[in-house]
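Submitted below is the structure of interest, expressed as structure tokens.
Missing here: one protein chain of the complex. Every other protein chain is in place.
Presenting subunit A:
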């Protein structure tokens, strides 16, 4: 495949845009290596040494931080797995199977896109209180598995796959599940990668629900945990520490993106080309 060559003017614009977007990130990174005392007096000192690892050492000095990372991983991976399973099965059903009230149910699922989390948070909290499930992985994972966007995305992706493929497999004697599992599902990997990353990022960055459901420090996710370590006026008296926390919390996400970026690009390019 021949690589597309960008016009020099377009390339310049892309570079300028990239630099503008990188500046805040570099600023955060730079501040994270400066002492809090220095930044209290003047943040422009980020451009001159000395630099320090003290802020990062303070993060690791909290014995709970590794537990919070594990909690975040369990919650994010659990939620991602659940969403992929549910969305794939639901998407296949809505795209391929004929059952009563299919369109009505699909519309009801889509209406979920219009309901913000804030509108249901109290009812959700009361439900989990009633069954005494707060401060469990179950409570942190389950609510996030209801993803209308995932069902919609997978439905559309399954619909875009020609039905001839299913029919050929059925003629060869494959069962419905075999068609789904061995024939169609592998074709949806780009969409699943996109959905998986989207859900993982959302779960990893989520703050509100973990804040009010996982209230014991043993169940803090990384976002809640690192926020708890901040002192009042952290943006003033602990700016370097605050920035190191931001960098630290973002690292796993960066790694995930680097691993899966091929799938993301494929999915975006595929969607654009259709």
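As a working rule, contacts are C-beta pairs under 8 Å (C-beta built on N, C-alpha and C of every residue); 3 or more make two chains touch, one makes a residue touch a chain; residues count from 1.
Please note the rule applied: contacts and distances are computed from a predicted model.
Candidate names were "Thiamine pyrimidine synthase", "UDP-glucose 4-epimerase", "ABC transporter substrate-binding protein" or "Monosaccharide-transporting ATPase", and the UniProt protein name of the unshown chain is "ABC transporter substrate-binding protein".
When the full complex is taken into account, the listed residue touching the unshown chain is A:135, out of A:52, A:135 or A:156.
Between the chain not shown and the residues A:46, A:222 or A:239, the one that touches is A:239.
For the options A:46, A:169 or A:224, the residue in contact with the chain missing from this view is A:224.
One chain of the complex is left out; on subunit A, the residues touching it are 40-43, 57-63, 125-126, 128-129, 132, 134-135, 211-213, 215-217, 224, 227-239.
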